[in-house]
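Quick one: this structure, given as structure tokens, is what I'll be asking you about.
Here the complex is missing one protein chain, while the rest keep their positions.
To keep things simple, chains are lettered A and B as they appear, and every chain counts its residues starting from 1.
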Amino acid sequence: MSTAVGREQDQQQEQGRDVGELVLAGLLLALGVYLLVDAGSIAVPGSTNTIGPRFFPYLVGGLIVLTAGALAVRVLRGDRGPADESEDVDPTAGTSWRAVGIVAAAFLLHALLINVIGWPLAVTLMFGAVSWALGAPGLVRPVLIGGITSVLAWIVFVKALNVALPGGTLLEAATSWL
Amino acid sequence: MGSLPELLDGFASAITPLNLLFALLGVLLGTAVGVLPGIGPAMTVALLLPVTYVLEPTSALIMFAGIYYGGMYGGSTTSILLNTPGESSSIMTALEGNKMAKAGRGAAALGTAAIGSFVAGTIATLLLALVAPTVVELAIGITPADYFALAVIAFVAVATVLGASPLRGLASLGVGLYLGLVGTDLISGQERFTLGVPQLADGLDVVVVAVALFAVGEALYVASRLRRGPVEVMAMQGRFMTGQDLRRSWAPWLRGTALGFPFGALPAGGAEIPTFLSYAAERKLTKHPEEFGHGAIEGVAGPEAANNAAAAGVLVPLLTLGLPTSATAAILLAAFQGYGIQPGPALLTTEGPLVWTLIASLFIGNTMLLVLNLPLAGVWVKLLRIPRPYLYAGILMFASLGCYAVNADPLDLVILLLLGVLGFFMRRYGWPVAPAVIGLILGPVAENNLRRALAISDGDLGVLVETWFSRIVLLLALVALVGPIVLRVVRGQRPSPSEVGAGAPATGRPQHRSGTDEPAEVGTPRRDGRDD
């Protein structure tokens, strides 16, 4: 790796972090303001001689606004949050937004599909897409593993523990004898 | 103490075959999630919450207790054999333990960790059984204002002690408090912050929030920066605990327990600090200072004992006051609430048999772990051969299962994803996740007590500092909150205005570096705010 290029990339990434941290602090500030504003519209029923449902939201909103402000100032002064360490995270790697996007999209899709095609099938698709995005080889094996695990989990939790999970027409018909 | 017969009754009901089975299931599951990256005891208990509502509370809580203790055993195994401490309270164990394993003394390191955990867990659970009734007696007279003060100090401690940046801890706490506000106010019956979504009227489910922040957030974060390449696994070799090992271990075990239990029991932030203190103490007291840094057995025995003793200590405020001081404790509190049981001073009288069975099962789980852990260490490591893509896809699968099971509503899964994205960004920018979970669960409790206190006083805020207890506790919270800022000012204020102006997007590399623990920067006035 040529060092000049590497450093440039590094710097770009660090600047991306700066912006990201500021955006997060900004969102927190927005949340605080929303709390303070919206707390005013909470209906206070009956007698108002003691504190009602608005007081604590004001308190929390104030705390959030103060924290967000202080955080923004510190980020501007160059303070960086130490990115979370995890056994499976490479702290030096660049961010793969593609993988994050695929995982999130696959999860959203499975959430929307559960009531249509049943939990096992929806989860199998999600499992396949997520493992593929994370670099599993091929597509057949991830889908196969996801299918087997989800059907097993469905049978254990639905048939043995009576958890409510739609199984999809086919699976429900096939296991009705259980 | 009159609690001994009750404890024996607890043993009697814990030793039914079914409950023993749940304890075994719990410790196995707990160790597995302690070993596996990406999931921890807090998340596992959260995921199991909805599916255990078919069980009796006793059985479910026994299983949760097993998961709670098992998680720590799993953490010490990976710390020693793989040098990957899953959580900050295992860092000290990894420090000496992995060196021991490298030097061919892996079996002895695992041995002293397991026996130390057992000794500490047993003594600390015994202390829990002895202390709990006394704390309850003291807590009976506690006013709502006192309780609010306790919640405040728990908030401050969790936000500022956990994680490297107190300000980001507070930010995370604020988010958790907000999430706890969403829903219908129980006292006035008013909807708050529901955005007109009918499903939000019941509030956000603890399971959904916890699983989103822990599991989905972690999966997204791992996806963003997936590590490639395996880590080195040390063989579990060498002789298991020689007589000399034992002679060098027993005092650190006891000292670790003595440090860990009180720190865990105080509402001031979990197991991390006592393990650090225990390591420092053993390093000072050892007769073999030359071995420290190269695999000293005292450096494994002490922190491991402190870790487990602190875990038992955390249960004291949880069971007697309903005050969780760690993420797992917060989820356990939610589990109690899910069964319609409110931990607090009244718990021992209203649900005495349940509590004593739970404490008894902690003893049993601890013993099971000692017996199971050493022979199974190799099996646990095999679990880590699961390729990461399947591991995280599987974690998402169980996240979906657990959260869908709460209400059978796909909207919960959409909320799960949204909060998961939040968890992802929190990890990315160094916001600790635990304060958010504690804020979510303890926030409503704090609000109720605050309002009850102010209702009694007719709105006079002075009631909050009426008793000496609340005065002292709130003062401590204030010191914990303001102290670091004052310290920073005393140590030397860093930037000049020009630096602040230039500091926005164009800050140079050296400044960034100073935020990442480089020893060279320590002590200079330019030091950044990592640790204030």
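Definition applied: a contact is a pair of C-beta atoms (placed from the backbone, for glycine too) under 8 Å apart; a residue touches a chain by one contact, two chains touch by 3 or more.
Going forward, contacts and distances are computed from a predicted model.
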{"item": "Missing subunit (named according to UniProt) among the choices \"Cbb3-type cytochrome oxidase assembly protein CcoS\", \"Na(+)/H(+) antiporter subunit D\", \"Universal stress protein\" or \"Tryptophan synthase beta chain\"", "value": "\"Universal stress protein\""}
{"item": "Of B:V381, B:M397 or B:L476, the one touching the omitted chain in the full complex", "value": "B:V381"}
{"item": "Residue among A:P45, A:G94 or A:P137 that touches the chain left out of view", "value": "A:P137"}
{"item": "Of B:V233, B:A258 or B:I438, the one touching the omitted chain in the full complex", "value": "B:V233"}
{"item": "Contact footprint on chain A, counting only the chain that is left out", "value": "87-88, 135-137, 141, 144"}
{"item": "In chain B, positions touching the absent partner", "value": "37, 82, 84, 102, 228-234, 381-382, 384-389, 391"}
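FYI, only the chains that are shown with their structure count from here on.
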{"item": "For chain A paired with chain B, centre-to-centre distance based on mean C-alpha positions, whole Å", "value": "21"}
{"item": "Footprint of chain A on chain B - complex, ascending", "value": "37-38, 50-51, 54, 78, 84, 86, 164-165, 167-168, 170-171, 173-175, 177-178, 181, 185, 187-193, 216, 218-228, 231, 387-394, 396-398, 400-401, 404-405, 408, 410, 413-414, 416-417, 420-421, 424-431, 443, 446-447, 450-451, 454-455, 458-459, 494-495, 499-500, 503-505, 507, 509, 511-512, 515-517, 528-530"}
{"item": "Residue ranges of chain A in contact with chain B within the complex", "value": "10-11, 14-15, 17-21, 24-25, 28, 31-32, 35, 38-39, 42-45, 49-53, 55-57, 60, 63-64, 67-68, 70-71, 74, 76-84, 86-91, 93-97, 99-100, 102-104, 107-108, 110-112, 114-115, 119, 123, 126-128, 130-136, 142, 145-146, 149-150, 153, 157, 161-165"}
